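Okay, here's the structure, questions in a sec.
Apart from one protein chain that is not included, each protein chain of the complex appears where it belongs.
Note that the chains take the letters A, B and C in the order they are written out, and that residue 1 is the start of every chain.
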């Protein structure tokens, strides 16, 4: 291991403040492990952190991004969960191990990697061992780095909280990272998947991944189509990624006692919708913000046993992180990965 | 039993179309029982039916109201769930026995008594035996008649779906029928109850019923007060009765992984609220529209075993139903009951 | 439809008392439908009814067996769930629609088809419409007739109550009807399946159906092997079909907070096992006796959407029902079907 390494650092808010600098390789302290980063993946939220700071208490220089896969290169005093050579991935909300999420009703908890805690766009990171879990053996680093936010969000929504079962219908909005993992996890559990998109080409690719139906919402009323496809039953699960007033559409599409997992905010931070379907169909609406470490371990086991392969939309190198953010702006089909190690 | 009886009939939409007529006592057909009505209770929804029709397929003359308690006076061929003399109460959504509610995602189910099905403001009704359950032995007819909508709604929200437990905090908005049953059921389960109201006098009465705290939302920021009272934990359960944009307040007040049961529509039929607390606290929002027959039976058992006494705000006779609706307009403390038999 | 039909009738207890008689085709009464039976499947329990009566209140002549698939041929007055030509299957516990099972703690409910209620080994049956559900469109009658007991039992255990998810490990004992449906349903949900059997040939066939692992319990300690295969995690779900003292093995094999679904009684009607793993691993042990009608409808939807094909071990005609019981005695791989219509 070298004495210095490359690390992306924000000197302030704004994409133009992001620089690839040479810094010392960190030493793992007590309870920490040093991870040689093999790959990172970018999420929409990383873009918000870089461009707006999201109101987070960021101390510059700050390294963004949260999702890594890599290999343990050294262990600090007392660290015993991993040994050198173990392959690991990061847990986005490091303090949330299982069960109840930290935080209070007054002050919601948002202490995450690449936000409150430092991020991963570097050749090495030294993290407390509790922040990491073993990587799925069946995935390489580029693939494994896609899991911490996008796959765990879909897992929490559909499987851990949603208890999805075969024969149910899942509506997935769009073809971003969470949406495609939602599609793949739903198929793994025998569900029927309906994808909505404005792009016929993306719908065709979603069908290749196993979606039974694609609806181009520019040409069709997707809610009406969902009712037709389900013989009026409606969608047992909706991954609501658009948000805002689009919640009204999800409420129209959802089945009796179905579930709307609110995940995204593309249409804004203010939700709205009619109360009548909420009363008469009694669906659950639940916001999903990633998940806990035990869920990530369960997900990894599912990946290894089923052979699920994440969809990578584009790959970049550590040198070309700005281009990776540009690709994120364009709305990729699948995940944006930065190959590092 | 006499040959004729008195029955309230709507000849059309509007309170002025409601008349107390003399009609023949019905004969119970196969599978039906004849119930001598002891008492009925009125709900806000009965007012909407009488004044607006609520878009329901009503054939005039139509008898409104859904909640009755009475005594089985005769049984039709094949009816075997009840015998003459059994005391019964009605099930608001008669086709919903247990588990999944009828209806589809496209066409929500709203086939209820005093709406799609005929109502109960009469001296006798002849109903299919499946529409009824045994009344709690510990309540008289006036008390028992308050349960079918208001108490079952609170039971479904807090207990059947909410799995409320001792030590949790429940926020109850106002002092109407559902709110007071919510208060009482929460106390039965060892929870801490916070009531919000604009009336100090009603708050004082709510405290007499067991509420630990009353917040006059005209004078105080109730969300801030909830955080203070719970040491920032927030409310584990919110009975959201105001609705509309008030959902934003419930989202601010709710605890991490808490539950907002949307029940009322006082502020309108369009919900709205910010997405951030929904994502970061991951509460469940669920609309509650009364409940199933098995829930009503469970509730009745709880009433009998604990001695819970419904709060009756005002009593009227069958002759004075118009005055009972006037009392409903004024926002009573507890339930409005029409004593009949 | 002819005037007479063939129907198997028990004139008393014992296989020798079973006769194929000519009887009038029944007329559907009010609320009933006449079903032209296409196929029936036999269950181990039918054998017990014929050979021992199982202590049931059987009035002779009595027609055994519960599982049918067929076509509605006529409808009685007021019957409206089905129309002529609709394909249907039977619900084994006809009074259990959803939610809580009928019966009391003192007198468990066992009012089933081909036991308390009449059975289906006939060319026609006239049943209350509530006893039937629509058959899966993707299955023919022979296939569909296998579902009511065996498939619904596995569905209730693993999916409806078990909330099985991808990556979990399921141990299935043997290769009978419930076991193979358990295997297939577990695979549909992305689980890893381990089958135990004393027959290498049956294990090989189970692997062809998708089981990852087969353990010949005559040659290997299956519990030890389960721990090896799961890296000590143990089995998240055990379909305990052997019963008796074999429960001790399930308790040794099960994962922390896993689930043992007790289904069978091959080793006798007295369960036993050590308490230590029950305390320290805190698994759920739950007896499963088929399931409710809503579960059967959910299962049928899963069958249609995933293309699951039941495994038929042998086919017989209505003339050769005694030979079908002989085949049941030999422990078939999959279900025994009687093709009728």
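One rule holds for everything that comes next: a contact is a pair of C-beta atoms (placed from the backbone, for glycine too) under 8 Å apart; a residue touches a chain by one contact, two chains touch by 3 or more.
Because the structure is a prediction, the values reported are computed rather than measured.
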Displayed chains that the missing one touches are A, B, C
Using the document's definition of touch, tell me which of C:234, C:313 or C:334 contacts the absent chain. C:234
Looking at A:246, A:292 or A:335, which residue reaches the missing chain? A:292
Please identify which residue in C:83, C:137 or C:276 touches the non-displayed chain. C:276
Touch with the missing chain holds, among C:78, C:287 or C:307, for C:287
Out of C:4, C:198 or C:257, only one touches the absent chain, namely C:257
Positions on chain C where the hidden chain makes contact: 100-110, 226-227, 230, 232-235, 243, 253-258, 262-263, 265, 269-289
Residues of chain B (touch criterion as defined above) contacting the omitted chain: 159-160, 163, 165-168, 185, 188-192, 298-306
Counting contacts across the full complex, list the positions on chain A that touch the omitted chain. 30, 97-100, 292, 294
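Here is the rule we use: only the chains that are shown with their structure count from here on.
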Mind pulling the chain B residues that touch 2 or more other chains? 100
